[in-house]
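A single protein chain has been omitted from the complex, and every remaining protein chain is retained in its original position.
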Amino acid sequence: MKSVRVQPEDFDPGGEMAALGALGSGGVASFVGHVRGDDNLIALTLEHYPKMTAKALDDLAEQALARWALDGVTLIHRIGRLVPGDRIVLVCTASRHRAAALEACAYLIDRLKTDAPFWKKEEFADGRTSWVEARQSDAAAAERWD
Amino acid sequence: MKSVRVQPEDFDPGGEMAALGALGSGGVASFVGHVRGDDNLIALTLEHYPKMTAKALDDLAEQALARWALDGVTLIHRIGRLVPGDRIVLVCTASRHRAAALEACAYLIDRLKTDAPFWKKEEFADGRTSWVEARQSDAAAAERWD
Amino acid sequence: MAHVTLLYFASMREKLGREMEERVLPESARTVHDLIGWLVTQDADYASAFAEPAKLRCAIDQVLAPFDAPIAGAREIAFFPPVTGG
Partner (left out) sequence: MAHVTLLYFASMREKLGREMEERVLPESARTVHDLIGWLVTQDADYASAFAEPAKLRCAIDQVLAPFDAPIAGAREIAFFPPVTGG
């Protein structure tokens, strides 16, 4: 089972995990990213490249399915304006093998951060805004899977 | 934040993840184990060593907190009679660093399988029952963290 | 003479003040690199927006592409900073 979604709405991690749990694999791993309120951040706005995003996420899911013995993969990424504490992204995998489920989650979130066309703009309490800069550590994390 | 529970009741993975998400770390990883209905299994009964279990799980949580930069760890293990599809175990971690959160989850579930005093008895459709045998692969998975 | 849609995202969109445009490319533009070289001659805004190509990424027809990728047959070419989702 493969499910890939890009949406402004929040998602339900428990419901997504239960859906993958119902496949009967035995093991369900997940990662949820939230907006952090560092440095007086008051909001993040996520922009994306709509025609490319779904394909990029679908490609990532297919790569994970090809690389690990997974029964299910769910990827959800939110877009639009989010505030500290809000969920941004969910990666969820199901497998008979717990290591496969957890490694595939790590792979998917690492790759998503370098391969999926999303950009974050930050708004701070003093009115300043700025685009988040890509981090070299994210590029390195993605490359360890090559 | 550290929370360790042993209980017959089901648990709510989404609620547990949201509680760790509220710590503000940014990243929340989890692993949920379900009963698999292989080989006409109709139920599993989980026995434990009550005086030892809470301490063993607490020790595991402390080891993870010492080894990774975690803001929170939640471990929940069910006991009693469970049927295929039921949740058995939850491991959930929160960290600023997604790799730390996911690795700590892998560590905790690997170690739990060799260090926490739980035993599973299987019931099959033909009336046969048997104690689950420990797997060498679980011992090897736990040792990779030494 | 090839017609192509150019798309700009995030800081590139803001620097150029537009999110898309239709362009007829010269035959000399065989790669992404050539395309950038031609665009920066068209307007000072382009020269500024494309001043640091190392900080830019490109997708040809919705697939990430290096700057030496050929653009023959491309229908949509997008420029944007390195992605920051997740």
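A, B and C are the chain letters, set down in written order, and residue numbers restart from 1 in every chain.
In this section, a residue touches a chain if its C-beta (ideal position, glycine included) is under 8 Å from a C-beta of that chain, and two chains touch if they have at least 3 such contacts.
Bear in mind the structure is a predicted one, so any value in this text is a computation, not a measurement.
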Among the chains present in the display, which ones are touched by the chain that isn't there?
B
Who touches the missing chain here, B:L46, B:A64 or B:L102?
B:L46
Residue of B:M17, B:A64 or B:I88 in touch with the missing chain, whole complex considered
B:I88
Touching the absent chain when the full complex is considered, from B:I42, B:A69, B:V83 or B:V132
B:V132
Of the residues in chain B, which ones touch the absent chain?
33, 46-49, 51-52, 55-56, 77, 88-89, 109, 112-121, 131-134, 138
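Quick note on the criterion: only the chains that are shown with their structure count from here on.
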So, comparing each chain's Cα centre against the centre of all protein Cα atoms, which one is closest?
A
When centres are defined as mean Cα positions, the distance from chain A to chain B in whole Å is 23
Chain centre separation in whole Å, for chain C relative to chain A (CA means)
27
Just how far, in Å, is the C-alpha centre of chain C from the one of chain B?
49
Chain C: which residues touch two or more other chains?
none
Contacts with two or more other chains, residues of chain A listed in rising order:
33, 109
